[in-house]
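A protein chain is absent from this complex, but the other protein chains hold their places.
Chains here go by letter, A and B, matching the order in which they are written, and residues are numbered from 1 within each.
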Amino acid sequence: MSIVEIKDLAFSFSRKEGPIINDFSFSMEKGEIVGILGQSGSGKSTLLRLISGLEMPQKGTIKIAGITVVDEGVFIHPEDRGVGMVFQDYALFPHMTVKDNILFGLSRVPRKERKQRLDEMLELVQMESFEKRYPHELSGGQQQRVALARALAPKPNVLLMDEPFSNLDADLKESIREELGVILKKANMTCIMVTHDRNDAEAICDYSIVLGKANKATHDLNRKPIQKIK
Amino acid sequence: MNLSKLFKPLLVGTALTIGLAGCAGTNQSESKGEEASKPEKQEVNIYTARHYEVDDEIYKKFTEDTGIKVNVVKGEAEELIDRIKREGESSVADLFVTVDGGVLANAKQNDILQPVTSDVINENVPENLRDTDNNWIGLATRARIIAYSKDRVTPEELSTYEDLTNEKWKEKLLVRSSTSLYNQSLLSSFIELNGEKQAEEWAQGIVNNFARQPDGGDRDQAKAIAAGIGDIAIMNTYYVGLLANSEDPEEVKVADSIGVFFPNQETTGTHVNISGIGLTKHSKNKDNAIKLIEYMTSVEAQEIIAAKNYEFPVNTNAAKPELLKSWGEFKMQELNFDSLGEHNQKAIEIFTKTGWK
Partner (left out) sequence: MKAELVKRNIKKEFNGWWMISLVGAVVILLPILFIFSSIFQEPNENWLQIQAYLLKNYVLNTFTLVALTGILTAFLGVTLAWLTAAYDFPLKRFFRWGLILPLTIPTYIAIYTYRTMLGYTGVVQATFRNHFDYRINPEWLTVSGIPGAVFIFSLFLYPYVFMITRAFLESQSTSYIESARLLGRKPLSVFFKVVLPLSRPAIVGGTVLVIYEVLGDYGVTSYLGIHTISTAIFQTWFRMYDVNSAMRLAAWLMVIIVGIFILERFLRQGRRYHLSNKSKPLAPVKLKGVSGVAAFLYCGVVFLIGFLIPLVQLIAWAILTFDKIWDASFLTLINQTVYVAVISTVIILILSVVVANITRSHSTFSFIVSKCVTTGYSIPGPIIAIGVLAIFIALDGVLAPVYSNMGLGEAPLILSLSLIMLIVGYFIRFMATGFNAVEIGFEKVGTKYMEASRMLGLGVTKTFFKVDLPLIKGSIISGFVLTFVEICKELPLALLLRPFNFETLATKTYQYANDEQIYEASIPSLLIIAISILSVVIIQMIGKRVKR
């Protein structure tokens, strides 16, 4: 069973502008890391928002882990979709510690398990000693790791990442890219990553697709196997 | 759709709103409940349209003397009458107090008063200063006189209200707006005594002699005389007293510079208006209420009203302060105070027609 199945997806922000996404179909298997490339305005981030439930498509269906989350008559709210997301600027809650940020998404997990998950996550992203810190006390790279840990903690069906490296310095990027790939495989996480940088995709993703420009009637769906991760 | 998502914010919001508003509402009903359950406390409730300090003083004295608590609610006369009427049997008002005979008549007409039987009161107050059925009792009177600049006018030049329309007073006459009940009652009295046509001619003549468009209250007219804007003004007697005894030395100077003239002494008499108190129809503290009326019409209280507010006492045994004594006795208009209310509507119409703003 595909973990994510998208059929005939169409979306536009308003009737004046044309569709940003049109006739888009896609599916991926569990454990895969897929990159979505394309120039700005091609609808990459929009696609993520549609999958996550933060936007609603005009047409099409999306299934996650076999459950229809959106179609003609169905709309499941973001909080019920089991989708994790790391935002472009991380969106760590400024008024909560690292610990509380990570614990935040564990409300559906039984109390006893929560501490365990927290420790697991901290270890996974190697931020064990930063439990009590606040986001503004962390560097960019550290924030990204916490954001990742936070998103992974509830063990979502699929993880969405929106331009995960765009806010980091060039030097940092290389090392973090590698780390991220390792973390994702360790956690056996299915991941869709949006990026405008080919190198990011090549470094981490199993394969990637390219979204064409918005003013094109249809989108190219190129499954280019860029590289297989060891 | 998850019901709990709908419910929670809705419930919280609604509960809060109702709770808060309910608190606001109970303030009203609480007091009502108290009245109903407890036995008659030693108190009396007054709805008064008189906003004079001297009244509060008298109520305080009454409480000191008798131990009966006086609860005072101040408002506008129409508002109070309407309120008492609406409350009907459940009204907590025992007494209704107001200035102006027309308003008193209006209250009687609205069936919110009942007759007062008390020999003491009947002795204190002469018949012509009480309602014919004793639905209201007079408390004090004031005359609407002509004030004049001592420097520029001699009393010999003055005679009647009608004379004020004479051309010689062109641009010298000061009077307040027609929205004032005092002026409306003045005109009503003329309608009663001289007929509509003459009253309208009078109003027109006054307007023609305006020194300026009506501005401010009676005291402002007196100040305008001192300032030289006009030479004569129509105003109430007690304001002269208040000015003369003001804490503000400037106001005392103004009072010193004006003289008081009682018009129409040879003819129909000076216009006098009356303040009165009435017992409400559904009074719950009737005995206390009557006691209060008796006190307010007693020599003691009457002398205080006269001394502090410069109104004429209704009780003939009450001594008047120097200022009032200096004015001497004067002839009053002879009419039933009810007529002031009867012609009020017409008076307003005449004012509008003649352009008396």
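FYI, contacts are C-beta pairs under 8 Å (C-beta built on N, C-alpha and C of every residue); 3 or more make two chains touch, one makes a residue touch a chain.
On a predicted model such as this, the values are computed, not experimentally measured, just so you know.
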| item | value |
| --- | --- |
| Identified contact with the non-displayed chain, of B:E64, B:E89, B:E266 or B:E329 | B:E89 |
| Candidates A:G31, A:P78 or A:G140 - the one touching the absent chain | A:P78 |
| Chain not shown, touching residues in subunit A | 52-54, 56, 72-75, 77-80, 83-85, 87, 89, 91-95, 104-105, 107-108, 150-151, 154 |
| Touching residues on subunit B - with respect to the absent chain | 1-2, 5-10, 13, 16-17, 20-21, 23-25, 27-28, 51, 73-76, 78-79, 82-83, 86, 88-90, 177, 179, 213-217, 219-220, 223-224, 226-229, 247-248, 250-251, 254, 352, 357 |
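Throughout what follows, only the chains that are shown with their structure count from here on.
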| item | value |
| --- | --- |
| Between subunit B and subunit A, distance of the C-alpha-averaged centres to the nearest whole Å | 80 |
